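Excluded from the complex is one protein chain; the other protein chains are retained at their positions.
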Amino acid sequence: MIRAASSPDVHKRSVRMPGGRIAVYAVLTLIALGTLFPLLFLSINSFKDQGAIVAEPMALPKDWSFVYISEALSQINFGQAAFITAGITILSVGLIVFCSSLLSWMLVRNNSTSSRGLLLVLTAAMLVPFQSLMYPLIHQFESFGLKNLPGLILMYGGFGLGMSVFLYHGFMRSVPLALEEAALIDGASIGSLFFRIVFPLVQPITVTVIILNSLWIWNDYLLPFLVLGNAEHKTLTLELYYAKMLAGQFSNPWELIFPAVLGSIIPIVVLYVFLQKYFIKGVTEGAVK
Amino acid sequence: MGMKGTWRRWTAGAAGLALGTLLLSGCGSQEAKAPTSYDFYIFNGKSENAEAMEEVVDRYEAETGLTIRLFSLGTTDVAETLRSEMNSSAKPALFSTNIGGVMEWSESGAILDLNEASDPELKALAAEVPEPLRLSADGSQNYGIPYNIEGYGLIVDTRMVEELFNLDNPDSFLEDFKAATYDEFENLVNGVDAYITNNQAGDVTLNGETYTFAPSKTELTSQLTGVFAEAGAEKWTYGDHMGNMAMNAVFSSAVDARNASEEQVDELQAPLEKLAQTLDLYSLHAAGMNGPLERGPSYINSSTASYDVSVQLFSGGKALFLKQGNWVYPNIEKLNPDILPTLTFLPIKLPLEQSDIKIEGLTVEQFNQSVPQFVPSYYAINTRVTQREQELAQQFLVWLNTTEEGRRTIVEDFQFIPYNADENVKFENTLNNSLIEYQLAGNTLSNPFNGSPAGGAYWGQEVFGSILQERYYNRAGEWTPEDYRTIAEQAVQGWKDVMYET
Partner (left out) sequence: MSGYYKKWFWPLALPGLILFAAVVLVPFLIGLFYSFTAWRGTYFVGGSAWSSFVGLENYARIFQSRQFLHSLVYTLQFTAMAVISISVAGLLLALMLDYAGKRVALFRTIFFLPNLLGGLALGFIWQFIYQNVFNRIFGEGGLNIEFLTNMTQDSTKNLFALVIMVTWQMAGYMMIIFIAGLNNIPRDLYEAGSLDGVNMWTKFRYITLPMLMPSITIVLFLTLASSLKLLDQNVALTNGSFNTSMLSLQILRTVRYTQPPDYGQAQAQAVVFFILVAIIGLIQVYITKKKEVDA
């Protein structure tokens, strides 16, 4: 509001020289090209054979053959792996949103010493390196018969909780109690209270929770590696890892690795291009709490 | 009305999610159990015979009417996968392990000492496994039946030898090479190098016999760019396998190395120095794609010095020697099947003195005409499954190793050298045949590197391999005796660093 009143455009023009601005655009363009370089590089080399990649990595492919891409995609079982990864991500994030929003709400509304203590423990968990609990965790889940996909989803649910509760808690404190009280006087049940009043109000932070958790779960490598290992159903990252290990434990078959990497990142990049507004918003929201 | 509706939807959703998770986990745990669907379970930790094993198991099932669960997994993360299978409710009755894994299973008591096998035939079979090939923790037990024998040395294409020295028949050369001293070997290497680079056709002496280079290069010999095809990017090729050569001067087996005293580790100093000298020679005469490969960054780069590249160099006739094992045969087959019939092993030689060798009865001459042979994997019985499963697994092992069909399977289907091969065992695989010759002549060394800390995974590669790789990278110039000494000192220290009193 303050900004709008001070009419930023006028303000900007008054301080900035056009020359400086052009220079900044030029620098930004250069950096953008630098940022895109590895990805462009990856793309062009996904169309070449091993010899061409190693001999002329910077050259454009002679013919745009999809042979390597289709071979790599079948090597990493792209369809199945993408489906599994998407399934794991969606279910895990659903579980995280469900559990952490409710938990945070209850922590905010029951502001006692013990609930503050709980919040502290939950947020402190963000500092716990995965390595310090992974072996007992796997061991314990194994003994429950959960060293499998459902177990993996539950684990993500637990790991995502710390950060998500932290985010939700910070946001929910600003939800006025009066709204909820009014709804209760109207005879709302606990379910509609949360679903109709609280949850819509915290929707921006829900986007954040979804985006931030989806990003790391989609790309995670260690947890699927430990839980699924070389099982039949693997995530994309895991397929990528095994493709490299199996195809050449002692060599680097780039004509396989590059298109496989490309294949593994395309789903999320496409999603980003369409939903970038939400990605950026989500990250921003998480930052300002 | 709206409020009530959403509340119901909301609870339904929550219940659905909870139920879904429960169901999923339910399915999962059922999947993990299901132990009743088979009679016994084989965990095969070797990828080379994965397909053939499946056929064999099918045949055995047809013969016996049993249902067997088979799971094969090679190379990556076998140990971790086996660990998780041994922990699960569906445990393998028959599993593969080796000198690296045996400590774990003997300490936990999960591995059956075959001296106490319930099946008398298996007990007898195990008793016949030659002492040096036995799997044990401290030398007293007998935990497994060997899968096969593998070995390595300097692989050479005898046609290349013929054309280099203008010979009609390579046999006398090969015999003289085997009997030659290290100095003669070194002169040969320098001679071949001079011949490659300057067309300098002099003489070399092997075992006292003189061999003269052909006056002019042939089509084949003109392809040579170096003497050795090296894989500097792969630490196991020198850290493990060359390190093993030096260790053979001090330890007669992997178990010896595992139970080494600090004095024995110190005794590695001299052999390791001699080994460093040998590796200096190899790396100074390495072949590259278009000329010699020099020490420095490209010597250890995975695009110029990987395992694949080294095999490619040798298969393409760019190097005279490839230091590798019989496992390389299928790789060469893919690249140049023409040379397969003329491949053979020659021994790796070290400039040892008799005082460097701590093994009774082993002479320098004997050492330098032998090739290391060892058992990479063993079949073992899990004590943590039912008595019936254990017995069925034992019967399978007896069938595989004693019946005619079983033994034929090992040789023909697995393409494995049996640990008890005799002169009647012949392969199309010339490298296998060459190893059997050494075995029958008694010219073999052992695999103490499997008994170094973490069986090579640590000392061989992370300590010794890393020390060497760093030198290959940084020290393109001449190596001095001072370098040999520090390499050996660091390697010995790296071993002692992880020797804890237990």
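Which chain is which? They are A and B, in the order written, and residues in each are numbered from 1.
Here, contacts are C-beta pairs under 8 Å (C-beta built on N, C-alpha and C of every residue); 3 or more make two chains touch, one makes a residue touch a chain.
Values in this document were obtained by computation on a predicted structure and should not be read as measured data.
Q: Which of these, A:L107, A:L149, A:M172 or A:V209, touches the one chain of the complex that we don't see?
A: A:L107
Q: In the complete complex, the non-displayed chain touches which residues of chain A?
A: 2-3, 6, 8, 11-12, 14-16, 20-21, 24-25, 27-28, 31-32, 34-36, 38-39, 41-42, 45, 53-54, 57-58, 95, 98-100, 102-103, 105-107, 109-110, 118, 121-122, 124-137, 140, 154-155, 157-159, 161-162, 165, 177, 181, 184, 190, 194, 215, 218-222, 237, 240-241, 244, 252, 254, 257-258, 261, 264-265, 268-269, 272, 276, 279-280, 283-284, 287-288
Q: Go through chain B and note every residue touching the omitted chain.
A: Where chain B meets the chain not shown: residues 18, 79, 83, 86-87, 100-101, 103-104, 107-108, 110, 235, 297, 300-303, 453-455, 457-458, 462, 466, 469-470, 473, 497-498, 500.
Basically, only the chains that are shown with their structure count from here on.
Q: Between chain A and chain B, tell me the centre distance in angstrom, where each centre is the average of that chain's C-alpha atoms.
A: For chain A versus chain B, the centre distance works out to 42 Å.
Q: Could you please specify the touching residues of chain B with respect to chain A in the complex?
A: Within the complex, chain B touches chain A at residues 2-4, 6-11, 14, 17, 20-21, 24-25, 27-33, 73, 75-77, 80-81, 84, 87-89, 231, 234, 302-303, 306-309.
Q: Can you tell me which positions in chain A touch chain B when the two form their complex?
A: Per the touch definition, chain A meets chain B at residues 54, 91, 94-95, 98, 138-139, 142, 144-151, 153-154, 186-192, 194-196, 229-230, 242, 245-246, 248-252.
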